[in-house]
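With one protein chain withheld, the remaining protein chains of the complex are depicted in position.
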Amino acid sequence: MTGYNYTILIPIIPLVMFLVTGLLGMKWKPIVSGLLGTVGMGSSWLLSIITAASYFFGGHHAEGFQTIIPFEMTWLRFTESLVIKMGVLLDPISVMMLVVITTVSFMVHLYSIGYMHGEKGFQRFFAFLSLFTFSMLGLVIATNIFQMYIFWELVGVSSFLLIGFYYQKPSAVAASKKAFIVTRFADLGFLVGILILSFVTKTFDFAQLTQPGTTIFGSAASMSFLGISAMTWAMTLIFIGGAGKSAMFPLHIWLPDAMEGPTPVSALIHAATMVVAGVYLVARMFPVIHFQAPAAQEIVGYVGGFTSLFAAVIAITQYDIKRVLAFSTLSQLGYMMLSLGVSGYGGEEGLGYMASMFHLFTHAMFKALLFLGAGSIIHAVHSNYMYDMGGLRKYMPITHITFLIACLTIAGVPFLSGFFSKDEILVAALHHNKLLFAIEFIVAGLTAFYMFRLYFSVFWGKDRHYHHTPHESPLVMTIPLMFLAFASIFAGYLPFTELVTSDKVGFESEMNYMVAIPSILIGFLGIAVAWILYKKESDIPAKLAKSWGILYTATYNKFYFDEIYLFVTRKIIFNYISRPIAWFDRHIVDGFMVGIGTVTEKASYKIKGMQSGQLQHYAFAFVAGALALALFMIYYLM
Amino acid sequence: MNVFMFYLFSGIILICSLLTITTRRILRAAVYLLCVLLSTAGLYFMLNYQFMAAVQLTLYAGGIVVLIIFSILLTHHITHRFKHPDLVKLIMGVGTGVIGIGLVLATIFSNSFQPASVQELPVDMTVIGTQLLSTEKNGYVLPFELISILLLAAMIAAIVIAKKEKNKNTEI
Partner (left out) sequence: MIQGIPLEHFLVVSTIMFFIGVCGFIIRRNLITMLMAVELILNSVNINFVVFNRYLYPDQLQGQFFSLFIVGIAAAEASVAIALIINIYRKLKNIEVENVSELKF
C-alpha cells in the first residue's frame, strides 16, 4: 500500500471550489462556476475511485481490513486528556461512502449545468453544492466523534442554504427553517450523547472506541441514571441525533417539505448523502452499540421498521412526484436502520450490518437516478403533479427507460442491484426478529406498488394535451441518468460481503431461496396491482380512495403530523413556555437593569439637593459635622 | 459684690443675645446686639483688662454696630417685620444649638481646671505697647503688621465692592 496522503485532497478540492465560486463566481460568466465545480468534483471522484481500488483490491486482506489514518492533527487542546483532533480515517465504510458521495455529487454537478441553466443564482448554487460535498466528505472521514459532529453541523447548514435556495419563496424559506430546526433539535441529543460517551470512556477517537476487546468501557458498568445504564443513554441520544438527520419517525417532518429545494439538491442531499449520515453514524458506532447498549440497538431496529411502514403507507396516496420519492426515501432509510438494528457482530452474524451498507450504496444510485429523472420530467412539463402528466413515454425516451430501470430496481426485481441488497436485509431480519421481518416484507410489496403507480401515471395513463410539447432533456442531463442506471444495474454484483462487514473480515454468503422467492413474488404482486389500476386511465383508484374514506384522508394528509407539531409549538410551547420566559426577560431581567438605573437616578436627584446653594444649609452641615466629629473623637476614641 | 456683678452682666448677655436672634424688628436686633457688646465690655472690666474693654467699646459698640445700623437704614424698610422662620430651619438651628451646648458643657465639666497660682502680671498700657512691638519672646509685632495689611485690604475691598458708578461710598 502506498501512502494514502492524497486522500486529504478529496475533501479539500470541493472546499477550494466553494471558496473560489463563492467569492469570485459573480465576476465570471455563470457557466465558468458550473464547470469549475464539476471539474473539481470529477477530480475528487477519480481520487476516491483510486483510493477504493487501492484499499479494497490492492494487497492482502485475509485477516481483515485495517483502519488507516493517513493524516491527523491536533486542533484544540483543552487539557491533557481532552483533545479534539482533525484527521482522515480510512476503513471499509468510509471508503465506500467516499465513492458514493463523490459519484452522486459528480453526477448532480453535471446534471445541474443543464437543469439550473438560466437561473439567477447559478454560481451560488454551485458554491453551495461544493460546500455541501466538502462537509459530507469531512463527516465520513472523521477520525473522532467530535470532528464528525462539527461536520454534521456544517452539513446541516449547507442543507439549509440549499433547501432555501429560492429564498424569495416563503414556502422554501419555511421548509429550510424547519429542516434546520428539527435536525438541530436532534443534534442536541447527539451532543449530550457525545458528552456522556466521552465522559465514560475519556476519549473521542473512533479507533479506540471501536477496537475489539477494548477495556475503556469498564467504568461504564457502574453508572446509571433513572435505572438505565449510562451507555444506553449515551447511545440512544446519539441515535436520536442520527434519527434527526435520517428523518426517522417522529423527526421525519422536515424531509417532505425539503422538496422545496431544486431537484438536483433533492437528489444529492435528500436521497443519497445527507440523510444517510444518520445510518452512517450508527454503523460507525456499531461495536459500541452492539456490545455496550443492546437496548439501544433494539430501539434502532424498531424505529427503523416503523418508519419504513409509516412512510410507505403515506407514499401510496401522494400526488406530487417529489413527495412520493421523499417518502420512498424515508421508507428505504427505515430499511437501513432496521438492518443495523437486527445485526450481530462478526462473520455471518454481521449480515445485517453488511446488508445495511450494501443497501445504502445501491439506494444512493437508484434514488439519485429517480430524483434526477423526476427533475427531467418536471423540467419538461413544468409541474410537479402527477395529474398534470401522462403518456410521457412518447416524448422522453431516455428518461423513460432510465426511470423504468430505477423503479424495477427499487421494487426488487431479480438481477438488478436493489434485489440483492433488499434481500440481504430480509434474511438478516428473519434470523433475528420475525416481527420486523414481517413488516419489511409488507413494505417491500407497498414499495413496488407505489413506485409503479408513479411510473404508470407519468409515462402511461391518459394522453394529455400539453401546452408545449415536452421534449427530451439535453445531453448534459441525460448522461448522468444513463450512468446512474448503469450503476443501478451492476452495483449489485460487487462482492460486498467480502469488503464491508462489521468486523472488517470478509465472509461468504449465498442466496437464501426461502426468502428470495416470496419477496420476488410480492414485488410482482405490487407491480401487477399498479398495472391494473394505473396503466390505462380508469376510475377504479378514485372509487377505492372513496371507499377507504377517513383512512384515505388521514394518509393523504400524512397522518396530520405536521399539524400536531405546529399545534404543539404554537399553542403549547409558544404560549406556555416562550411567553412566560419572554415576560420574565422583559420585566425581571431588563426590569432589574432599568431599576438599577432608575434607583441611581432618583438617589442622585435627592443627593443633588444637598447642593442647595443655601448658605444656612451649608452652615448647618458644617456645625453639625464638627459636633459629630468632636463627639466621636472625645467619647469613642479616648 | 463681684459675684453679683458677674451674674448681672452674664444675665444681660444671655437674654439680649437671645432677643437678638428672635426679635422680628431689625432695629431692635441691632440695639440688643449693642447691649450684649456693652455687657461684654463690663465683663472685661471685671477681669482687670481695661485696655481690652476699651477696645471692645470703641470698635465693637462704636464702630461695628454703627456700621450695621447704617446698612440697615440703607437697605431696609425699618417698619418691616420679619416672618417666622420655617420649621425645618428652626429644628436644624435649635437642634444644633442644644446638642452643641450639651456636648461642650459636658466636656467642660468633665475636666477640672486648676487655676494657676503664679503671680499675675499687671496689665497696663506700657506693657501692652512694648509687647505689641517687641520681637523677642511674647512679642507680637508680626501679627500686628499682618493685621494692618489685612485692614488695608479690607478697606480697599469694601470700597471696590460697594462702589456705585459715579458716586463714591466711603465706609470705614
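Going in written order, the chains are labelled A and B, and every chain counts its residues from 1.
In this section, a contact is a pair of C-beta atoms (placed from the backbone, for glycine too) under 8 Å apart; a residue touches a chain by one contact, two chains touch by 3 or more.
The structure presented is a predicted model; accordingly, all values stated were derived computationally and were not measured.
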| item | value |
| --- | --- |
| Where the unshown chain meets chain B, residue by residue | 2-3, 6, 10, 13-14, 17-18, 20-21, 26, 29-30, 33, 36-37, 40, 43-44, 46-49, 51-52, 55-56, 59-60, 63-64, 67-68, 70-72, 74-76, 82-83, 85, 89-90, 92-94, 96-98, 100-101, 104-105, 108-109, 113-116, 118-121, 123, 127-128, 131-132, 138, 140, 143, 147, 150-151, 153-155, 157-159, 161-162, 164, 169, 171-172 |
| Interface with the unshown chain - residue positions in chain A | 608, 611-616, 619-620, 623 |
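As a convention for this text, only the chains that are shown with their structure count from here on.
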| item | value |
| --- | --- |
| Residues of chain B that touch chain A when the two form their complex | 89, 92-93, 96, 99-100, 103, 107 |
| Residues of chain A that touch chain B when the two form their complex | 616, 620, 623-624, 627, 630-631, 634 |
